[in-house]
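Heads up, one of the protein chains got dropped from this complex, but the rest are sitting where they should.
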Amino acid sequence: MNQPVELQPDETFVLNVGPQHPATHGVLRVKMEMNGEYIVHAETVVGYIHRMHEKMGEVKPYPQFLMNLSRLDYLGAMGYSHCHALCVEKAAGIEVPKRAEYIRVLMVELNRVSSHLVWLGAFIMDLGGFTPLLYTFQAREHILDMMERITGARLTYCYIRFGGVSRDIDDQFIQSARDFMPYMRKELIKYHKLITGNIIFKKRMVGMGHISPEMCRKYGASSGVARGAGINFDVRRNEPYSVYPELEFEVPVYDGCDNMSRYMVRMEEIEQSLRIVEHALDQLPDGPVMPKKAPKIIKPPAGDYYQATETARGTFGVRLVSDGSQTPYRMKLRSPTYSNMHLFDEACRGLMIMDAMAMMGTLDLVIPEIDR
Amino acid sequence: MILTLTILLAVIIAIAWAAFNAAYLVLAERRGAGVIQRRPGPNINGPFGLLQPPLDGIKLMAKQLIIPAGADRFMYISAPVLVMCPAIMSFVALPYSDWLQAQNIDVGLLMVFAFASMGTMGTIFAGWSSHNKYSLMAAMRSVSQAVAYEIPMILTALTITLMAGTTNLNAIVAQQSENFFHWNIFPLFGETHNILMPFSFLIFFICSMAETNRAPFDLGEAEGELVAGFHIEYGSMGFGLFFMGEYANIVIGATLATIFFLGGWSCPFGLFPGVWWFLIKLYAIIFTIIWIRWTFPRTTIYGLLNLSWKILIPASLVNLLLTAGLMKVF
Amino acid sequence: MIREKLKQALEHLFPAGEAVPPAIVAEGEEPAEKTPREAVIETDYATCGYHLDIKTPPEQLIEVVSLIDQNDFFIESITGVDWIEEGEIEVVYDFSRYDFDLCRVVVRTRTDRDNAALPTITGVYAGANWHERETAEFFGINFIGHPHLVNLLLPEDSDIHPLRKDFKP
Partner (left out) sequence: MINYFREIFSGLWSLFVGMKVTFIEAFSPKVTVHYPYETLKMCDAYRGHIELIENEEGEPNCVCCMSCVRACPSGCISLTGEKPEGGKKKVLTSYHLDFTRCSLCSACVEACNFNAIEHSKEYNLASRNKEDFHFDLLARLRERNQ
């Protein structure tokens, strides 16, 4: 509906969005070549907080690398530790007690809810509405309090160990998690009233920021970006791991390919995560949370192992190349936002800057996770 | 001589009132945001945080005014003045009751609008002279926005002038003074019964929000994409003047809405008219504006222009036409 | 089954390399001495986490990747492994599928350590751009034909290759 006028090659100018910019949620820089308010060409520059986690993985023994995984993504740290633990357990053949696996899934899903809540608030803040951020933080605070009581930290949990988890959950946690469900559902209705129905919001979301399924495939997008493009893909169900086959949940898919679809996918994911938590609480088996003989020294046999999981931001993968020693030979961390962000360069072409910023918000960026 | 002194005093009081309002509305906004977001807001400095605005002012004045390299110095320095001065000047013509007014001007309405549109000049000066692409884009947005919203706003004001037959703000209020049903927003009785007036009020309200760059129309300072918009390069009191100018403009917009539609200082029941009624109405409107700001996300620039050119301008034109027709008929 | 289909198509592509039986490396067993340059190996998903392991020479890389692209796979990641003892760098391409016909494909290709160069696959998968840039800066591989091969995560002016095993900070 809005078409830029034809321009001469020397009529564009370059706008540096970032490295410090309110919409980039961290140190990310986008070099935008602009025609007035229209983006002609964008180049994303990442790497400002690159910490070389992969090299750290090569020089540290397996258990010492555990805590690095929490530092990848400060909002959904649990999912990343989970993936790493699953990969190493698969390689080293460590059995995980059923209860521990359930607790992991519980925590991962709660973490997913809290991560999506931050995304929601920050995304609306990109659009200029400040208040929803504080409402979502109120709800998130309940989750963080719950998880802090068990894991001992609010963001960098470092809770999952090879073979189990570091600490069992107690009745108080179960009770507070159960109490949280109806509260969160009520909050979700509030968000839908305040945000989803709003005409200004709808005008900015529906039909804006087109990302096609083909583009998703070429760039390897996952999570809400792919599911918002009508791709019915969720590692939790397509490639079941952990105890997800035993739990009931649906994968929300919208095929609008626009901002609204991606937004709705994430909103429904919150509901589905609540459902998983409820179900996992019902089915929670008794037993230990660490195997009887948890191995102190982990030496996976030589080989190449891969494990993918669905974290809050999409498909996270760990490739582990072992040479049979105590330290990995190579530890590749495939981060989901990396692929999702890569797509931005192509997808934002021809958009106005404010629509591009809205689209960037729907990609659910966490910069340390791109940079690793 | 005495007359001149009286006028001078009145003007000084008007300016003080404008500055006071601008400063304390910042506090009111922050406290209001706190209430909506279930947190206290600034409450440390003084009782209820009442010392916050003067302390903020001292802090801003104590800061160095940094002029970026490559900036047009003259325009850069004059821009905040150009934003704040017209806003304060408008206060001279605004009546608060039948006697409380700096100067009763027969073309008060015209004067207020003339000064209000001058504020855009300051915005574009700031955006252009800052030597920053963000601020330039913001300035361009502000101008297109001001052009788009001035038209429906003035058309609505024209409707009021048509009904009142005068541009004297006092006279406009005087016509609505009897009771609630004589106000222009619900003119069921009196000479001007016009069922379209609630829509006029809505148009005027939206336009005054857009004119003053208020959320959800704050595209000139959209922090999500343009960081801080036209005042991105301003620090210290230069920034403070922009800030105060914005709030002074809000007061002007709300004052005009009160005068045009809500009967100014007249009481809803025709009893004890006075300045307090005016202030109650004024601040009710201002708080609604604050409430709106902390509820909605920002519109897009084309959404904003579409709203103006496709909805508000046709609506206000139709409104003007029908009002003229109704006045002819009755 | 996409796995069978892809496997057949790939075996067609490598007429020289005979199909190798599924190589499930049992615990304690020594891995094969000399891995063939080109092979399609069906691996055990439960132990490794992927289904097909394709070894290809660099010359045939684009052909293999195009074939995978035609079968609607999405690119998951590209990375390298520095086999310093063999004097080679292995570049690993991961592909997977969006539908329920689960098939993870790993494409491996090797290049000389000292003069590492490989053809780019950005022409096939646009999303390989960043992955290749990352691999290039970490391992010092020249992706021939890459449109914009500058450092991505490392500082723009650095010329270190930190994931090489002989890297000393």
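Letters A, B and C mark the chains in the order given here, with residues in each chain numbered from 1 onward.
The rule we apply is simple: a residue touches a chain if its C-beta (ideal position, glycine included) is under 8 Å from a C-beta of that chain, and two chains touch if they have at least 3 such contacts.
As the structure is a computational prediction, the values presented were derived from the model and not from experiment.
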Shown chains touched by the chain that is not drawn here: A, B
Among A:K98, A:R167 or A:R237, the residue in touch with the chain that has been omitted: A:R167
Contact partner of the left-out chain, one of A:T24, A:T136, A:N198 or A:T362: A:N198
Candidate in contact with the missing chain, chosen from A:V27, A:A153, A:I174 or A:L281: A:A153
Where the unshown chain meets subunit A, residue by residue: 60, 63-68, 71, 131, 135, 138, 141, 148-153, 156, 158, 166-167, 190, 193-195, 197-200, 202
Residues of subunit B in contact with the chain not shown: 35-40, 291-292, 294-296, 311
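Throughout what follows, only the chains that are shown with their structure count from here on.
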Chain separated most widely from subunit B, comparing mean CA positions: C
Chain centre separation in whole Å, for subunit C relative to subunit A (CA means): 26
Subunit A and subunit B, separation of their C-alpha mean positions in angstrom: 43
Subunit B-subunit C separation of Cα centroids, rounded to whole Å: 64
In subunit A, residues with contacts to at least two other chains: none
Partner subunit A, residues of subunit B touching it in the complex: 33, 36-39, 133-134, 137, 215-216, 218, 222-227, 294-303
Subunit B contact footprint on subunit A (complex, rising order): 1-2, 13, 15, 21-23, 34, 36-37, 124-131, 134-135, 138, 194-195, 198, 200-201, 203-204, 352-357
Interface residues, subunit A side, partner subunit C - complex: 46-47, 50, 52, 54-55, 58, 87, 90, 93, 216-221, 226, 231-233, 238-239, 301-308, 315, 317, 319, 321, 329-330, 332, 334, 338-339, 342-343, 346, 371-372
